[in-house]
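One protein chain is absent from this view; the other protein chains keep their places.
Let's look at subunit A:
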Amino acid sequence: MRLVNVSYSYRRRAPTVLRGVEMALAPGDVAEVVGANGAGKSTLLRLMAGLARPTAGTISGRPVVVGFAPDRFPAEQPFTVTAYLTHQARIRRARFEPWIDRLGMALLMNERLRDLSKGSAHKVGLVQALMAEPGLLVLDEPFAGLDADTRAELPAIVTEVAGRGGMVVVSDHQGGLRGLPSVRRWAVLDGEVKESTGSTPPVTAAPPADVVVTVPADEVPAFMARMRGDGYQARELDRA
């Protein structure tokens, strides 16, 4: 996916929010978008998700299936969690059930959306974005308000999406993806987007050590994803 000389302003004569953005994403890339409030992070994300058209420039190569979770889930809708997700699953022709346990939502399913806490509502937003195996996953401030378990799970989910060739773009100023290896960092400043060249800081400064862990074969993918999600270099040695 490629952004060529992309500019955006809300109205014809309004000041440009973004200008001259040149970026490319390859399958499996994870990009973290950082910048001050109001710098244009959300606008960049909406452009990438195809929700807004660039005022100038082009965006090409967007995958067919896009998952988008806004920074604030619109909870003022007359549905229970189950009813809402059932509708979304029909629209996307996908299944939401596998995500319920993973995000710890089993007890929320009969709640009305408007009764949910901010973090719980946010999870509903994540599930609808994730359920159709998106080729491009766009998450706007996904770590805000989440409980510790889900915060810890999210890097693993991002790694999984990237692992099967999806692209992931996350805006975040809480450093929630800091542990992931090879995250690209895009900084939005004064309407321009620059990729910072500094590599991800290592999780620890201590010398590396190899550890062998024995895991039931069917749990291997999840385990590997979790370890990678935590920022460790994990590889499989042997499946007996």
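Here are some notes:
FYI, contacts are C-beta pairs under 8 Å (C-beta built on N, C-alpha and C of every residue); 3 or more make two chains touch, one makes a residue touch a chain; residues count from 1.
We adopt the following convention: contacts and distances are computed from a predicted model.
Entry comment: the absent subunit's protein name, as recorded by UniProt, is "Integral membrane protein", drawn from "Integral membrane protein", "Acyl carrier protein", "MaoC-like domain-containing protein" or "(2Fe-2S)-binding protein". Residue A:I91 is the one among A:A56, A:I91, A:L107 or A:L189 that touches the chain missing from this view. For the chain left out of this panel, the touching residue among A:G38, A:G61, A:P74 or A:P98 is A:P74. Counting the whole complex, the residues of subunit A in touch with the unshown chain are 46, 49-53, 64, 66-70, 72-74, 76-79, 83, 87-88, 90-92, 125, 128-129, 132, 138.
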